[in-house]
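Here it is, the structure in full.
A single protein chain has been omitted; all remaining protein chains appear in their positions.
Labels for the chains are A and B, by order of writing; each one numbers its residues from 1.
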Amino acid sequence: MDLSAISPTLLVASLMVAATPILLAALGEMVVEKAGVLNLGVEGMMIMGAVTGFVAAIETGSPWAGFLAAAIGGAAMALLFGLLTQVLLSNQVATGLALTLFGLGLSALIGQGYVGIKATSLGRIDLGALSDLPFVGRVVFGHDPIVYLSLLLVLGVWAFLRFTRAGLILRAVGESHDAAHALGYHVRRVRMLAIAFGGACAGLGGAYLSLVRVPQWTEGMTAGAGWIALAIVVFASWRAERVLVGAYLFGGITVLQLNLQTAGARVPVELLSAAPYLVTILVLVLISVRAGRGGAAPADLARPFHAST
Amino acid sequence: MTALLELEGLTKAYPGVVANDDVSFAIARGGVHALLGENGAGKSTLVKTIYGLVKPDRGRMRLDGYPFAPTEPREARAAGVAMVFQHFSLFDALSVAENVALGMETPPPIRDLARRIRAVSEEYGLPLDPARRVGDLSAGERQRVEIVRCLLQEPRLLIMDEPTSVLTPQEVGILFATLRQLSAQGTSILYISHKLEEIRALCDAATILRGGRVVGGCDPRETSAAELAERMVGAKLSAPKAGGGAPGDTLLRVEALSLPPLSQFGMPLREVSFELRAGEVLGIGGVAGNGQDELLAALSGERLATPGSVVFEGADVSRLGPVARRRAGLLTGPEERLGHAAAPDMTLTENAALTGAARKGMLRRGFLDWGRARDFADEVIARFDVRTPGAGVAARSLSGGNLQKFVIGREVLQEPRVLVVNQPTWGVDAAAAGAIRQALLDLAAGGAGVIVVSQDLDELLEISDRFAALNAGRLGTPVPTAELTMERVGLMLGGAHDMEATHA
Partner (left out) sequence: MIRLERRPTPSRAWGAASPLLAVALTMMAGGLMFAALGKDPVEALRTIFWDPVMGEFAWYFRAQLLVKAAPLVLIAAGLAIGFRAGIWNIGAEGQYIVGAIAGAAAGLAFHPSESVLIFPLMVVCGALGGFLWAMIPAVLKVTLGTNEILVSLMLVYVADNLLASAAVGWLRNPEAVGFPGSRNLAQWEASANPELIAGTGMHWGVVAAVIAVIFAHVLMTRHLMGFHIRLAGQAPRAARFAGVAPARLVLFCLGLSGLLAGLAGLFEVTGPAGQISIDFASGYGFTAIIVAFLGRLNPLGIVAAGLLMAVTYVGGDNAAANLGIPGAAISAFQGMLLFFLLAVDVLSNFRVRVGRGALA
């Protein structure tokens, strides 16, 4: 095995790229769960974002149009979930699963004419001399805009939940919908907005996969990324800054695993490809050991709300 | 005095029930107005209408002479109406300051707010730390959060919905002082309660509701409690008779029972010890959240205790689960009817099997005999006068009182050696409550031991032979009920255990 083939600079730079889809999706889902809704359809929304983003980017020639379409596509899927769970009061777990199964099927259908095409690249932000700095230049200043957007979003969500009144209301709704309702807050409206935001984020994450990371469309290309995003929310104990840590940790494992494969490590390829999933399980186990049961989860997570009076 | 708020012909109907029927009365400026009525009389619907949570089908309101029709609480708050809720309006995981901010229209930045919370809480003698998590507060402190939240908005009308149900008598005294101070400053108070003595002590006007209608108004200071009660209930009640008789052998012995809390915001049990004898009713009082649920879980077997801490008829049952304890004859009835004592979406037959399977012979090699379950359900329905179309309906379709009769009856008819019930008559109409109390007394008279855990002191003093108070997870020494005064009870609830020791 040739470990010298692994460059630490590239490793860290590609780590950020590998982590971005999951970071976006996990951040969105965290907001949804903070509002007291468990949407297990992240995988479905991501894959729909991946396909709508890819198709829009190819048809218009603009990757930006692609990302916009992906956010809309993800949000549309999420609102479908919102309609079922918030208005028709269906079971959130079952509906989330349905969203994933439906998304996987529908995305394959939409994307069937686009397999094997390569998307136009988004390009890096060129910061001139800064980007030419050794290591730091490539790692900190050499990325595409979406990577920076995702980091800004982390900051934004953190500040929103912590400092704004709307953020306080969102947390209150997730903590106790009955109390929020009694005080006159619109539980369903707040939750719908959160759900739509979560869907848009998942869509963006999916589009990042199909437009930047891979960059082409293949069926089922999210390969569990949405589920891993869900695990990261638990890992992060519903805090934005920890979502970032979790996603980058996960990105690191993915990239390291790929690098080890190309470097010809004497570990079975299948074990390396399974590594991200095994690590996710391990992380889930470790958090359960640490947190006991429940922990920092919003108190009304996944409980249906029906204003009876 | 001129009227601040006038109600005219307010009517609100829900499917199958008219909650408010042509309700009219007026609240005076600076007055303390009582709204009096049994559970289900329509008090909650009426205050929700005033607070903008419920839209009336007919009728109108005038505030300060101007039409007042809030479509949401925000509008009501803007008009100067504030409300302290009975349940469900605080967020456990958020801080006191955040909770207060959520109840305000345009809250100042958190730091300013914290300062104002301190100022108001000092002014009215309601000490409160703005940075603490609400989930860690006692029931009394939680209520202070709500009151301070209202006071910060300088309301013209303050609505208090059953504010004393979770307070000790001493805390009630503090609350009343605050309310009198407010009233003297010109704030009107609408005080909802079914506790007559409180209303007579505090209020200067009263409106009595029964079955959604106004059945009269009066000056409670000049009306006797008996008269108020009669107008509120509408019929003379048959008070349960004490069983009497000398207590027999010790059936249940609890020794130094300690348990960690059920949940993050629960209460641990600390060294709880008592004995229960055959033929006696032991009343355990205490303000909600002082370990009642934990005690019930430890006795039912839902939570296992350290060996030797729960001894039933000479055998150590502390490590046995609910099924084994039931088999031995130790039965329990939890507080929450829907979701704990009964499965809401299951039929009464299935709910009969929920606890009755073993003692009523419904099991044969692991298979359930649904025919016997149905017979048992029918028996409970017939003997306890449960109003239902049949045993095939879902538990949640029953009214609170009827379901309570069913779940208590289900345990009583299994002929327990010991029955432990928590809040057996909570939210139940007077007639049903009387029937339930009588059933518990009959059970004790038949030689069983009964433990009644309740927050209703009147109830406990009425039916129990001995009384003990649960405070912060500690149980005081049981005292014969006959020796008790209300003041002593208040001290016991407040946790003054030393006094009992010197007294005993």
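Here is the rule we use: contacts are C-beta pairs under 8 Å (C-beta built on N, C-alpha and C of every residue); 3 or more make two chains touch, one makes a residue touch a chain.
The structure presented is a predicted model; accordingly, all values stated were derived computationally and were not measured.
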{"item": "Listed residues B:52, B:107, B:334 or B:401, member touching the removed chain", "value": "B:334"}
{"item": "Residues in chain A touching the chain absent from view", "value": "40, 80, 83-84, 88-91, 93-95, 97-99, 101-106, 108-109, 112, 219, 223-224, 227-228, 230-231, 234, 268-271, 273-274, 277-278, 280-281, 284-285, 288-289, 292-293, 306, 308"}
{"item": "Residue numbers in chain B that touch the chain omitted from display", "value": "11, 13-15, 57-58, 300-302, 321-323, 326, 332, 334, 336, 339-346, 350, 353-355, 357, 363, 366-368, 393-394, 396-397"}
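In this text, only the chains that are shown with their structure count from here on.
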{"item": "Averaged-CA centre spacing for the pair chain B and chain A, given as whole angstrom", "value": "45"}
{"item": "Contact footprint of chain A on chain B as seen in their complex", "value": "14, 45, 48, 52-54, 72-74, 77, 85, 88-94, 98, 101-103, 107, 263-264"}
{"item": "In the complex, chain A residues that touch chain B", "value": "165, 168-169, 171-172, 175-176, 178-180, 182-185, 294, 298-299, 309"}
